[in-house]
Structure formats: structure tokens, C-alpha cells
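Note that this complex is displayed minus one protein chain, with the remaining chains in position.
Just so it is clear, A, B and C label the chains in written order, and each chain counts residues from 1 on its own.
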Amino acid sequence: MEISPGEVMVAQAAREIADGETVFVGMRLPLIAFVVAKRTHAPNAIGLFELGVVRDAPSPELLYTMGDTPNVRGAVWCARTVDLMGLLQQGVVDAGFIGGAEIDRYGNLNTTAIGADRAHPVVQLPGSGGGADIASLATRLIVIMPHDKRRLRERVDFITSPGYGTGGDWRRRMGLPRGGPAVLITTLGVFRFPDGEAVLESHHAHSSTAECIANTGWPLRASPAVRETDPPSAEVLHIIRGYDPEGFWTRRGE
Amino acid sequence: MEISPGEVMVAQAAREIADGETVFVGMRLPLIAFVVAKRTHAPNAIGLFELGVVRDAPSPELLYTMGDTPNVRGAVWCARTVDLMGLLQQGVVDAGFIGGAEIDRYGNLNTTAIGADRAHPVVQLPGSGGGADIASLATRLIVIMPHDKRRLRERVDFITSPGYGTGGDWRRRMGLPRGGPAVLITTLGVFRFPDGEAVLESHHAHSSTAECIANTGWPLRASPAVRETDPPSAEVLHIIRGYDPEGFWTRRGE
Amino acid sequence: MSPRSPRSASRTTRGSKHIPDQRTSLHDAIAAHVPDGSSVAIGCALEPAIPFAAVHELIRQRRVDLELIGPISDIAFDMLIGAGCVATVHAAWVGNVSAGLAHCYRRATEQAVPRAIRVRDHSNFTMGLSLLAGALGAPYIPTRTLLGSDIPAANGTFIAATSPLDDSPLLLIPAITPDVTILACQRADMDGNAHQWGPWGVSQEAALAARNVIILADEIVDRSVIASDPNRTICPATKVAAVVEVAGACHPSPLQGRYRRDHEFFHDYHRSTRDVEGFERWIAEWVTGLPDHATYLRKLGDRWPKLREAGVPAAETRF
Partner (left out) sequence: MSPRSPRSASRTTRGSKHIPDQRTSLHDAIAAHVPDGSSVAIGCALEPAIPFAAVHELIRQRRVDLELIGPISDIAFDMLIGAGCVATVHAAWVGNVSAGLAHCYRRATEQAVPRAIRVRDHSNFTMGLSLLAGALGAPYIPTRTLLGSDIPAANGTFIAATSPLDDSPLLLIPAITPDVTILACQRADMDGNAHQWGPWGVSQEAALAARNVIILADEIVDRSVIASDPNRTICPATKVAAVVEVAGACHPSPLQGRYRRDHEFFHDYHRSTRDVEGFERWIAEWVTGLPDHATYLRKLGDRWPKLREAGVPAAETRF
């Protein structure tokens, strides 16, 4: 079976989790990345879920929401949401995953509404959930989203989850205590934010630097050392396909 | 057996609890008053204990502290202290009991330190516990303490638990949302605060108006209708002596 | 919290007096304690334990001008918005968690169909802090989340401030005190002392902050069951205005140890409600066309029993 973009993204996302880290996991691809990390290089990573669930071992079953009963059975802590958000605000949460409908060159994310006037949106999006909190307060932010010109925009219509704002020391000036996007993983490539602006680090095997640039809404900078994203190992593919056999999350072209 | 001052005080304290009320109970005499109220005229009263215990039925055994295991068994809620204090601050706690080492004519209580300089006390007292919170935020404050001139003073050295301050609209000016002492029950009598100042409503059978005045550190006003405190009924005495057979709390002359 | 809330609250607040037996029917609980214009917290455990039975009853009783409060209530808010019950939404996320966007929410904000609604954007943290402030009786709680986000401006109630401790920027999140919080739980006694296990989300804060609480218990049990394990109590009877025994009240959301999430039901809803006609057909079929929740469960046929879970027992604990 051909390797899907979702599988490449999950494999890369898993690499972003170091052993022993405390990570806000979320659903969909990040959840599967957490499963992969736990079963490979990060056996001591801890997963936090916004509704209050803390897990040492990932749920044995594929989840559709973080509140599914298998995600609660075997958790080490059922906390209150504010308990986990409090740890996040303290600065003891190493990383968090979020997705987004739109992202700009400085890693600011919009999951609230498309259109100039939030009160009269062209497209109403679901909103922040805990995403804006993770973007504000986690030590590292890991962003995962589909790649196309309408989503990677010069400027987003609404900053739901703050990235690096307008660059420079914007986060410090705003009063954000830490954090910001560490990596953006799209269906086409992997991007870092060395000086607050997204720079292409690698394109996936099924894509190219040119395709990444062509599908980005701002003049995209590519690293001089730009390379091909490491493909998922056979072991990692086996874990992904064992956990999401139907490809509900990893083959929906997300 | 002769009726002890403690028993008269408990009987009066029980009368201060109306049916269906939510009351911060505390230990010692107020605990026994709660037992009496529940078993007589206030079967639906609810007792709150600062460490987080909420009881519909009083502990079947005499308690030495609110954390004794019988006070937790059969509780309807083990909350966190801040949950109960939050209800208190909301204004949904009807009454609370506190004791004090010193009280002044306006019902201000000192349980912190005797002496002009709190940093160098003549006598170090234990402190507020939750007393100052109950005095600040409960709808009604019920004060219980031994009566002598050194305790009922014109002015207290330190206001731990605010009463009516200097009288008038002092509480409103301070920003206190409600409350203040509704009654002071001493070993000699019962006092109300019609205009913010303690007025003798009744003296206990074993005492007199003259004795109350003689043992109070300010020119005590007595109600024109001053009378003798109603003695505990046989039923109430039976409940008190059944609950505290050794008189650990009701016969220590508190 | 809405201009109408004090009035509606004064019509319905239980006050602080403890009332022993508060059992009633779902119809009567909603009729008595959730008047038009009420601010209502629903789905405060986020994805699980959403009291859909109460959501359906609000729609059957044609409530209007409700002010909804909840971080992520899956499709509960979308249904109420589509049915025209809602004036304002205070939420961090409104959608269909496993299927995507919420069509009724989109129609309301994009086209004012069936009516325009006011949205007060939150994050999960600010939703939790506002209810925690309400529970504590505090006017607000300060935070550093959302500094630099456009959410504070869109919400319109947060206050920009600097810390008196170090002059650093802060957002002050004002207390939210719902007129009524509707909680689903596994078991409660007839007074309303409620045991919930599994994720609490912001449920306890929402219950303690509310003027009134309506409990939908999967099972009403003897006081002694509640009192045998007081650490499980999520809400004390002193806040509760009504206790209703409703089996399966959370379907299609899950209730830990009782039944699983009905994913396909959420996905059907998503497919069926893409246009107004589809939503109206769906709501007629599953809500307004049914007299009560028992009929709703029967209509699910053998899909419902298949969702039931026996669960795994918790280790023994002795008090």
C-alpha cells in the first residue's frame, strides 16, 4: 500500500515528541503521532487531553474524540480542564499539537472565521477549543495542516492562536511567557521558524520544493539545506496502520 | 445533673439554625449545636466543614476535629476547601459559627494575637483558620465564646474577623458584600447587634444582667425587654449529653 | 449574566435553602427552571456526558433567546441554534467533533438563518476560568493566555490589564454565573447529590457557579450509595433545583462505564443537516416528532443496546 501524506505527517509529528515530555495531544493525526512516539523512541512521554484526561499509555483503540470511553479507561488522571491548562500556564507542558484552517508566514493560526469581519463571517469555523491556549502557553507548538494556497496565506483574517505575530519580539511584547510554533507539518512538507518566519526544511517524497513554494500564499523561503522528509520506517507504518486500519484519520487527505 | 453553661450555649446556638439552611459548622460547641438542630427543628440543615466535608447527617460520634474519620464517612460531598469558600463568597451560605479570644462592642473578633504589635505579641493566638472568611462572607455570623472582661473589650488588639468595624455602614465601606454578627452567645448571656453594637438580649439562668454588665469591658447596653435565656429542653439536654457523654466540649467551662 | 438573566433567575432560583426530594420529569424540570432568555451551561465535560435529552426537550418546548455556555458541546449547540432557540453562544468551539463543521452554526453566523446569533468567542481555558471565577464568587481571574490573539476583542468581555506585581500584561476573565447548568451523571440521590466519573472538563465549576442545577442521572440511587464515596460528588444538592432519572440521556455522546459514543449518529447528523430542509427533516424525525427520550431510545432500535458497556470496576476503596 502506498504511503499516504497523512502517514508521512504522523511519522514526522512523532519525531517532534522527545522521551519523557508532557504533550497536549489532541485528536486525529497528533493522537496517532503520540501512539507512534510512545511505541518507538518516547516510551515515557505523557499525553494530556483538554477535557482532563492524562495518559501514560495511549488508548488501545482508535479514537474519534478525546472523550471516547477507551481514552478514559486506563488513564492515570481524570483532572479538570483548568488543572491541565494551569500546568500549561505554569510552563511545565513541553509541547502541544494543533491544526488550523489558515496559517500565515509567522505561524499565526486562524480557526475562528474566514472573512474580514468576524461578526459577519464568509465561512464560520468551529473556533479555538484549547488550541489558542496551547499556542499561547506551551513551550513548543507543533502545527499540522493540509497545504494549499488558500490555507497558507500572507495574512490570516483572524488570529485565533498566536504564532510569532509580526515577527521579532512580538510574543514578548504581547506578554506571552514563552513558546510559539516550533514546526509546521503540512501535506507537502516540514517548516521551521528560525527567526519567527516559516522556512521550508524538507518536502515530502511525494512533493518538491517547487510545489511547496507554488502552493504557499507568500514568498516562501526554503532552507539552503532543504531535503526530502524522512519517510516513515516500516515499523512506524506498521504501528500507524495497526492503529488506524481503515485510514479514518490517515487517509482522508488531511 | 446541673445544666452547664456549655449546654445553655449549645441550646441557644441550635436555635440560631433554621431548617434547610447551609451552615459552616466548625468544631466544639457549634458542632453539637448542629447535631441538636438537625435532630429537632432543622432536619434539612446542611453542615459545611472547612477542610471540604459537607454533611446532611451529623457524624454519629463525638468529634475532636473536623478531619476525624467518622466525620468523613457518610458525608455527601468531599469538596476542596476553595469550593466551599467559593459558595461562601457567592453568598449562598446562610450562617457560620466562630469562636474568639477577644470581641469588641461592634463584634470584631481577635483570634490572632494579644498585644499592640502583632509582630511581637504578648500572647500568640492560633489565628483565623476559616473564621475570618466566615465573618467576612457568611450571611449571618454566630459567635460563641467565654464571657469575661479580658475577652469582651472596648477595642480588640487585632481584627482577625471583621464584625461591624466602627459601626454604621463600615462593612459596606470596606467592601464586605453582606453579613456581620447576628448574635453573640457567651457563658453569661445572649447578645444581638441591632445597630451594629452588642446589646444584651437575655442572660442565662445562672447569671444576671448585672453580672453581664460587670464582666463586659465597655458600657454594655441591655435590651429594654431583657429576659432570661430559654433553658435547654429535656429533649435537647438528652441529645447533648448523648452526643458528649464525657462533657469533653460542653463541661469544660467554654 | 444576560440582561434577562436576573429576571429569569428570580422567577426560578431555588435560593440557598436545602430542599430534600427534588425528583421530577424532564419536561417539568425544563419547563420550571429554564425560561426563555436563560443562560444555560450544557456539555461542560466537553465531548462526553452531554445531556442531549435536555437539549431535545428545550427544542420540543420551543425555548427562545437562550444564552448557551460551554467550551465544546459537540452538536448540542448546533441543534439548539438550528432550532432557533439561541440568542448568544459563549463557547471555545462549536462544531461536530468527529465530522467537521457545524452547518446550523454556519448558517446562523453567515446568513442569520434561522436567526442572527451573538457569538462570544472563548478558548477552553478562558471558558474554564470564567466558570471557576463564578464558582469561587470572584469577579474575575487573570491569565496570560490569548495575549496577542484576536479572541479577546471578539469576546468583548475580557479586560486588558497589567499585573500590579510586575507590570506584565494580563487578561482579566470575568466570572460567568449561568442561570442554570444542566449536568448528566451516572448516579444521584433524590436530593441531587450527584456522582460523576470520567472526565469532568469544566462541569463542576459550571455547577457551582450556577444559580440552579438540573441533574440528569442515568440512575437515581439511595443516599447511602452517594455517601459511601463523597469524593465522587461533582455537585452538592444545595445547588440542585431538579433531579431527573433519564436512562441514556447523553446519547449520542458517551457516558463512562455506561455506554459508548455513537460515532455514526454524529456523522449521519453531519450529512443530513447540510441544508435547512435537511436539518428540519432531521429534527422532526429525531426530536420534535418524538414525545420523550424513552421513545427516542426505542427509535434507535438495537443500535442502542449495542452501545452499552459494562465497564471495568474501579479498585476497591474503603472509607
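FYI, a contact is a pair of C-beta atoms (placed from the backbone, for glycine too) under 8 Å apart; a residue touches a chain by one contact, two chains touch by 3 or more.
Small disclaimer: the values here were computed from a predicted structure and weren't measured.
Enquirer: Of the chains you can see, which ones touch the chain that is left out?
Expert: A, B, C
Enquirer: In the full complex, which of B:I3, B:A18, B:A57 or B:L125 touches the chain missing from this view?
Expert: Considering the complete complex, B:L125 is the one touching the chain left out.
Enquirer: Check the options C:L26, C:A54 or C:L136 and report the residue that touches the missing chain.
Expert: C:L136
Enquirer: Looking at B:S59, B:Q89, B:T139 or B:T250, which residue reaches the missing chain?
Expert: For the chain that is not drawn, the touching residue is B:Q89.
Enquirer: Could you tell me which of C:I19, C:A99, C:V225 or C:A247 touches the chain that is not displayed?
Expert: The missing chain is touched by C:V225.
Enquirer: Quick one: say which of B:V8, B:V76, B:M145 or B:I159 touches the chain that got left out.
Expert: B:I159
Enquirer: Where does chain A touch the missing chain, residue by residue?
Expert: Chain A touches the missing chain through residues 20-22, 44-46, 53-54, 56, 69, 72-79, 82-83, 85-94, 137, 139.
Enquirer: In the whole complex, what residues of chain C lie against the chain that is missing from view?
Expert: Contact residues on chain C toward the absent chain are 129, 136-144, 159, 161, 163-166, 168, 170, 172, 174, 186, 195, 197-198, 200, 221, 225, 228-229, 231-232, 256-257, 310-319.
Enquirer: Across the whole complex, list the residues on chain B that are touched by the chain not included here.
Expert: 27, 49-53, 64-69, 72-73, 78-82, 85, 88-89, 112-113, 118, 120-133, 135-137, 158-162, 165, 170-171, 174-177
The rule we apply is simple: only the chains that are shown with their structure count from here on.
Enquirer: Would you pick out the chains that touch chain A and also touch chain C?
Expert: Common neighbours, chain A/chain C: none found.
Enquirer: Among all other chains, pick the one whose mean CA position is farthest from the mean CA position of chain B.
Expert: It is A.
Enquirer: Averaging over Cα atoms per chain, report the distance between chain A and chain C in Å.
Expert: 28
Enquirer: Mind checking the centre-to-centre distance between chain B and chain C? Centres are C-alpha means, answer in whole Å.
Expert: A distance of 39 Å separates the two centres.
Enquirer: With chain centres taken as the means of their Cα atoms, state the distance from chain A to chain B in Å.
Expert: Spacing between the chain centres: roughly 57 Å.
Enquirer: Could you pull out the residues of chain A that touch at least 2 other chains?
Expert: Not one residue of chain A touches more than one other chain, so the list is empty.
Enquirer: At least two partner chains per residue is the criterion; list those residues in chain C.
Expert: Where chain C meets two or more other chains at a single residue, that happens at 204.
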